Every structure is written in structure tokens, then in C-alpha cells.
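Of the protein chains in this complex, one is absent; all others appear in place.
Chain lettering (A, B and C) follows the sequence in which the chains are written, and residue indices restart at 1 in each chain.
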Amino acid sequence: MAGIRLDNVTKRFGSVTALDRISVEIEDGEFFAVLGHPGAGKTTMLRTIVGLETPDEGDVYAAGERITDVYPGDRDIAIMFQNLALYPDKSVYNNLAFPLKQAKVPKQQIEQRVAEVARVLRIEPLLKRKPAKLSGGERQRVALGRAMVRDPRALLLDEPLSALDALLRLEMRAELKRLQRELGRTVVYVTHDQVEAMSMADRIAVLREGVLQQVDQPENIYHRPANRFVATVVGSPPMNFLHAEGAWSGGTLELRHPLFTVTTAEAASESLRGRLAEGQECLVGVRPEDVHVTSAPGIPATVYVTEPLGGETVVDLDLGGRLVKALVDPTLKLQENEAVQLALDGQRLHVFDAEGVGLLSAAGEPLFTVSAS
Amino acid sequence: MAEGPLSTPSEAAGRQAPRRSLLARWGRSEGAVAQTLITPGQLLLLFVILFPAIVAIYISFTGWTPQSGDPWYEAYRSWLWFDNYWEALSGNAFWAAVWRTIVVTVVAVTAEFLIGFGLALLLLKQFRGRGLLVVVFLLPMMVVPAVAGFIFYMLFQGDGPVNAALTWLLPGEVNIGWLTDPDIALFSVIIVDIWQWTPLMFLILLSGLVALPEDQMNAARILGAGWRHQFVHLVLPMMKPIILIALIIRAMETLKLFDAAWLMTQGGPGDATATMSVYLYRETFIGTRWGYSSAVAILVLIMVSMLAMRAIRPIEAAAEERVDDLVVAEERAEVSLEEAIEAEARAR
Amino acid sequence: MSDRLGWLRGIGKALIVTVVGVVFLFPLYWIVTMAFKPQEEWQPIDGVHWVPDDWTLENFKKIFGRATDTGFFEAAPTDATNAIVNSIVAATGGTILAMLVGTLTAYGIARYKAGGGFLPFQILQLRMFPPVAIVIPLLIMYAYLELVDTYWGLILIYGAVTFPFVVWLMRSFFQEVPREIAEAAIVDGCSQWGALFKAVLPQVRGGLAATALFVFILNWSDFLLALVLTSEQVETAPVFLNGLQSAGAGQEYGPQAALGLVLIIPPAILGLAIQRYLVRGLTFGAVKR
Partner (left out) sequence: MAEIRIQSLTKEFAGGVVAVKDLELEVPHGSFVALLGPSGCGKTTTMNMISGLERPTAGEIYFDGRPITRVAPGKRNVGFVFQNYAIFTHMTVYGNLAFGLKVRKDGRSKAERDAEVRRVAEIVGLSGSLERKAGVLSVNDMQKVALGRSMIVQPAIFLLDEPFSNLDAAFRAYMRTELKRIQHEMGQTMVYVTHDQVEAMSMADRIAVMNLGELQQYGSPDDVYNRPRNRFVAGFVGSTRMNFLPASLAPALAPEGRADKLTLGVRPEAIEIVAPGDARSTLDARVTLVEPLGAKDVVHLEVGGHDARVVGAPGRRPHVGDSVGLSFDPSRVHLFNDETDLAV
């Protein structure tokens, strides 16, 4: 109850609906990620929580109290902008002390508090310097420090790692996660990088064009995607989709693809009874790491192009006219146009209806068996 | 790392928003602060445009003069309706002044543009003395216009340095009546304007050329485009907005030409160099027929504001160049994944 | 391109640049040398003295009221010290007024789009009107308010006439400060005013200084408004120069050149100081070099 709640929040900028009836509850102390492509409305959502944007409809609650019209400075919520927005004219010390000065905290307490934050973020040596003289990683820590210094009830981070280079991003990810666990504060973390969301968040909200697609733990977002969009947002290279037709024989549902058939287990078919009619189009979703090249007879395909990445190799396969990506062991040497046999991991399949709405995901349970036709 | 959380989570979660005094709430409301910020500016606008316009319109319908004894607010005693306007519009003195102003503006601004652009192109490539040269070029722009008028008054004397230099250069005695010959005097005024403001045109166009995207130029060179081709297809089209701004701003200022013309020739010989501003000044302070002068002033204000409507658009567009609000950035169209897969199927 | 052609182009370029340089610099050379020429060399019968035979400070002494020989007939009093002081006071006062009002208005427009989209146009239009067209009503209002020939009179009109430059220039500087800096200050607890004074203004200190100097140059260079709105008390230097010009039918070359030189030096120095912002200033922030 003590966390942050958005209730049916809608925000329009002229003709563009940046947020469309968003309702979500963020628990207190949770590391909550908001994932989506650029332009999905993630930043607008953050700005609405902190009060820099006022929703056209709906309300924002913090610890159960309605704060929709409360002035940003009085919400006890801090935000770290994507461009960090450090005060270029002030030293690092004054950047950190600024919020405390506005809250009229006694000078002696400010010094002690800033020292504390500087120690936690390992930026003590930088206190005298101006932001322009800092490296990307240091500037990013100072911005985090300024957001933390007032010990707010929640920290909103807008793609904080996007400006850093790959190596630093790796380190900062680990440090941010460790820091959040120690502070025990709610963190709302906006990113378009699915690796960051998957590796750091307790829960992820996937957003597309202002509409909430799914809110769940990383595992479920990955293994039980609510729809086709969520399935493609997480996991790289993205999930493959193969067109098939639903066919009921007795109690069990079969998904017929020209080159293979997926038979659903008895109990699972029951749950799809009303949602997939006989002959109705559907999509079989399978992640590249669940497409295996086997020596045993399987689904026929030809190799289109291989991309060796060192740790693994991405293979583009022509499966009945459609391109399918598979993730294979780097030691497997494949020539172009080579005919291969494929096996789809039945415990990892997903079924979507024609519009892309998720119907059923195996998620490790033996719900499907795949047989070449 | 830190031993424990900085303060217990529940304690932080419980804090409520503080109550604020009226003044503090006023200081936080965007609407109230925005209006307060622009009020002084709007008052200044009223003081310099609205009140003078009202008073001028009122006086322009009367035959009032400062010597007529009664105060200005009783100017209605000599109410003339539109007589002053008819007199101005039918008289040729007014139109002659308008014509002279147009001639000065067109000739001066065109010459400034051609010389300025030529020099900017010439000096585009970085070379040793360029910085110094740009500084030297700055000086004429900095000269107080009245002083510029005085300088050229000295230069254009019959036995002055200009005639002396020309005699030295050209065969035979040169004795041009720069300030005395009615056919040439206006041209002398134009020369002063060209001398003073070509540097501005040069600097604006130079900064435009310098800002041209280097990599598009390189791309054109790699595709085999020669210098002429680059100029016609890349430089000119991309410089169009800046050229427009430079011309408009210079035209705007030249229309108001008074200082140099007055110091040098007081609009003389006769009214050979009486631009609009000089003509109005003479009618007001020598003719003292304030009713008539107000009518002329209103006509000028109308003409200029019509021009201004058209002229402001490019300047506003350039000044607004920076797209900062959030939404436009998010609206940028972006190929969704499905389209990419479709394109791939189509390509094969 | 063979090198010989390149060398030829280099010479051609250098030639053009020197010719243009001479043409543009000669007038300045002429007033500087004239200011140091004794009376005999002002308009010598034996032809133009391109370089002064002997240099004298007499002209400067005359315009600063410490002339030694007042033997020859003086067409008009040449002591300009008072006028120069008036110019300084009026230009500084006008600049301060324009900066205060203009900066606030610029922030109102840049940050909150205050006054609807049309306010910047109205302000820019103000700059388009020929000042002489509003001179009569101004004189009437000033007489009514007893502002004619007073410092306050000049300061008010100078502030109003250069106010558009401040608004447009400061707006372009404010636009360069990311929106998030003001928003960060607000989230950190500042009021809208706190965000402006504590977070945004410190980022545009350079712009403020440049705009102030630029506007001072404009006010310093005014002639028409001072000519119309002042008589003896608050007469500015350009008006004084005009007085010398018309009284002695322009024969007092020496002192006039000295006064002209004194008038040119401040804007020249200030102009070079803010050279980077000059183009931006004169184009209302449209051209950001």
C-alpha cells in the first residue's frame, strides 16, 4: 500500500496520446522497470509520477495518499533525467547539497549527509570539481547522489545508463542493483534495453505507444509473454513466429503448419477450447535458443546465412519460405544453402492468436509435442 | 559499502506534503509566474506603441500645432477629418520620400549582399590572417551611425580625399559634387550604408557557410560533384533561410535610415536625400504642422507593419530552430519490427 | 589541381582582400588622423594631407573644455564633457531597464510560452517601426509627464526601443539550457522563481553579459531619439556632434573628429569583446554562430 499507484492515468500532447489509461501498482522498496521502444511514453510516465506532467485523466497515489496535484518539490519523490541535468555552474558538493538547502536543512547536517552519500557512491574525491570535468560514469553517480540525498520515498531513473559505453554500463548495472537492495527504496527504472530490465528488475512493465502490455516478473515476461509485442521486446535475437492453423481432433488441439504439427496436451487443450476455433489462424512462437539443429530426422530447412558471435552463432534458416533464427553452438560449422533438420523444444513453445494475443506458453511444462508432418 | 539504509523505509514512506502559504503557492504555479514575468514587458509595449499610436491617430485628424495655444487634448477644436491624409497621399513630397527610401533600401541591401556573400565565399577556407581580417571587418559596424555620417561628410567634400584619390587614379581632374549634386547625393547616402553594414551581411553569411554540414559536402565530393555543382545543388538551397534573414534584417534597418543621411546632408541638397525618416523629421520640427506629420507617421506605421507581417516568419522559424519539447521527439516515426520482417520477405 | 593554379588563386585572393580592407579601413583612418590634425591641416589649400604633418592634442583639449588658446573665433562651444556624461548615463540606464524587463519576458516566453505564441512577434514588430514615426506622440506624452530633457525620459525610451533585442537574444540563450535543469530544481524543492534564479540564470551568465554590452552599444549609438527628446540639460554626445556640425557649417573638423573618435572607441572595444555574439544579436538570435 505504501508504494506508488497510477489509477487510469491518461495524458495527451495535442493529437498524441502519450499515456492511455495506465493503471499500475508499484510496491514500496521494489525495483520496478518500465520497458519499451523510444516514444512508447516511458518518460511521460515518470514525469507524471514526479508531477512535472499533470494527467488529463486519472490519479497518482503515493503511500495511499492522492498526490495528482501536489507540487513536484513536495512529493518526496526524486527523478534522475536521462541527460542527468546536473547544475553545470555548481561543484559536485553544491549539486548534492542543493536539494537539502531548498529543504532548509541545517548546514552541519547537510555536510554530514552529503559526505554519507559521497562515500556510498565512491565520489568523495570529486566533491570540489565541476560536472564538466567528470567522466560519464562519475557524472552519472553524482546525478544519482543528488536524487538520493533527500532520502526520498522513491527514485525515478530515466535510462541512466544509456550515455555510458558498454563496459561501464556492465559495471553500473551491478552497482545500481546492489545499491537499491541496500537502500530498500522504491526505484522506477525506465529503459529501452531489455537486458537491463531483465537483469535488474523485480518486476517489469512493458509499454507500447502509451498502452501497458504486461506487468510481471522478468521470468514471466520472458517465458509467458502476454502478446507478440512483449515476446519480441525481450530476448535478442527476437522470437520467431510461424503461421499455423488450429485443428480439434477429439479433446486435443493440434496446430498445423505445412512442415510440422504441434499437438497440445489434454489439460492445456481444455483451456484453449473457446479461444481457438477449428481452422482458425494462429502463431507458433519459438525463441532462437529453442530451435535446435539435430542429426535425427526433424523439420526440413535450409541455411540462409550464419552470424558467428564467438560465444554462440546465430543461424538464419529458410523454413518453408519464412526466415527463422536459431542460436547454435559456435563449434557447429554450417554452409550456406545446406539442408538441415530442426527440432523445436516443446517445453518452450508459445501460441498466439492471429492478432498476436498470447493464448498459451509452455514455460518449461511439457504442454506441446512437435512432430514433422 | 553502506552499513544500513540511510533512514528506515517506513519512516520515509509516511511523510506527507507540507501546507504552503498563499505567496509560496503563487510562486509555484506556472501560470501565475508566467504572467508575472511578461507583465512588465507588456506595460513597456503599451507605453511605446499603444499610447503613442492612439495620440498620433487623434492628432492626425486635426490641424493642431504646438504653437496653437490650446493643450493637445483639445486638438479637436481644429478637427479636419481626413484632410491631412488626403494632403499627404495626393502630395508628391510624401511619395517622393517613399520612393527615395525604397531606392536606398533596394540598392544598398543588394550591394551589401553581393559584396558580403562574395567575400564570405572567398574567406571560407581557413587561412592565417582570417581571424584578424574578421576583426577589421567588425569595426565599421561598430561606428555610431551619426559619426559615420560626419566621416563621409569630410570624405565627400569637393576638395576632400575621395575626389583627390580619384584624381590620382583616373586621368584628368575629378570633382564630383558628392553632397552638392542632387543626382549623386542619394548615391552618397547609399555608399555610407554599404560601408557600414556590408560587414554584418558578410558575418551572417559567413556563419551560415561555416555551419553547412561538412559531411554532406564530403558525400557530394565522393559522388563526383565539382565545386560548381556543390554550390548550386547544396550551398545555395541550404543557405536560403539565412540569406532571407540577412536581407530582411538589413531591409528593416535601412527603411529607418536617418542618422547618417541627416549628419551628412540634412536631407539636402533640397530634398534629394530626404528619406522617409528625414522627411517626417523635417515636417515635424521645421514645418511644425504636427497634425499633418502625425498623419504621415500613421501611413508609415501602416505600410511598415504590413511588411513586418511577411518579414517576421523566417526570423521566427530560425529562432525557433531548437525542438525541445518532449512530445515531438517521441513522435519520430520508427519502423516497427513487423515492417522490417515484411521488407525482408519482399526483398528476397 | 596543379599547384601553380592554387598559388595564382592565393595571390588573387590576397589582392582582393587587401583592396577591400583598404576601402573599409580608410574612413576610420581618416577620422583618427583628423582628430590629431591642427586647424591649418583640416582643409589645407595645397591639397589633402594624407598623413598629418604634426600631431596635436588641441582638438581633444577643446572637446574636454581645457582648451589653451581660444584666440580664434569659435563657431559654437566645443566643450562636450557634459554631453559625453549624458550619453553614458542614458545608455547605461536604458540598458539596465531593457535587461531587467527583457530577461524576465524572455524566460516567460522560452519556458512557459507565456503571452501566447504572438507576443514575440509583437515585440519584434516594435523594432521594425521607424522611431521617427512615434516621435510626435512621444513628445506630447513626455511634455505632459514633464519628461522632456530629463535622464528618466531618455532611459525609458532607450529601454523600450532595445527591449526587443533583449527578449529575442535572451530567449535564444534560455533555449540552449536544457528544460530538465529548471525541472530538476523544481523537483529539488525550488519554486518557479527559485528554478529561474538559482538554476537557470547561472547557466546564461555569458549570454546576459553579451546581451547587456550589445544593448549598451545600441543605446550609445542612438541619435534621433536624443535629438528629439532632449535640449540642453541631457543632450547626448551624438546630438552635441550634430550641433557642432550644423552651427559651424561643419568647419570645426578637428574637434568634431576628436568627439567622433571618442564616440567610436567604446562600441569598438565592446563589439570586439562580444564578437561571437554580434551576429546572433543583430539577427535576434536567429543565427546562432
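Going forward, a residue touches a chain if its C-beta (ideal position, glycine included) is under 8 Å from a C-beta of that chain, and two chains touch if they have at least 3 such contacts.
What you see is a predicted model, and the numbers here were worked out from it, not measured in a lab.
Partner chains of the missing chain, restricted to those shown and counted over the full complex, are A, B.
Among B:122, B:238 or B:307, only B:238 touches the chain left out of the display.
Among B:29, B:110, B:175 or B:218, the one in contact with the hidden chain is B:218. The residue touching the chain not shown here, chosen from A:167, A:277 or A:296, is A:167.
From the options A:37, A:256, A:275 or A:292, the residue with contact to the unseen chain in the full assembly is A:37. Checked against the hidden chain, the listed residues A:105, A:195 or A:372 yield one contact partner: A:195. Although one chain is not drawn, its touching partners on subunit B can still be listed: residues 213, 215-216, 218-226, 229, 233-234, 237-238, 332-335, 337, 340-341, 343-344, 346-347. Where subunit A meets the chain that is not shown, the touching residues are 37-38, 167, 170, 173-174, 177-178, 192, 195, 198-199, 218-219, 222, 232, 234-238, 287, 289, 305, 307-312, 314, 316, 327.
By definition in this document, only the chains that are shown with their structure count from here on.
Taken as a graph of touching chains, this assembly is complete, with every chain in contact with every other. Of all chains, the one whose mean C-alpha position sits at the greatest distance from that of subunit A is C. The two chains most heavily joined by C-beta contacts are B-C. Relative to the centroid of all protein Cα atoms, the closest per-chain Cα centroid is that of B.
Averaged Cα coordinates give subunit A a centre that lies 52 Å from the centre of subunit B.
Subunit C has its Cα centroid 15 Å from the Cα centroid of subunit B. Under the contact definition stated at the top, the residues of subunit B that touch 2 or more other chains are 28, 325.
Multi-chain contact residues of subunit C (touching two or more other chains): 178, 191, 194. Within the complex, the subunit B residues that touch subunit C are 24, 27-31, 33-35, 37-38, 40-42, 44-45, 47-49, 51-56, 59, 72, 115, 119, 122-123, 129, 133-148, 150-155, 157, 159-161, 164, 195, 198-200, 203-204, 207-208, 210-211, 242, 245-246, 249, 252, 255-256, 258-259, 262-263, 266, 276-277, 280-281, 284-285, 290, 293-294, 297-298, 300-301, 304-305, 307-308, 311-312, 314-316, 318-319, 321-322, 324-325. By the touch criterion given at the top, residues 178, 180-181, 183-191, 194, 198-199, 202-203, 205 of subunit C touch subunit A in their complex. For subunit B in complex with subunit A, the touching residues are 1-2, 4-7, 9-10, 12-18, 20, 28, 325-327, 329-332, 334, 336-337, 341, 344-345.
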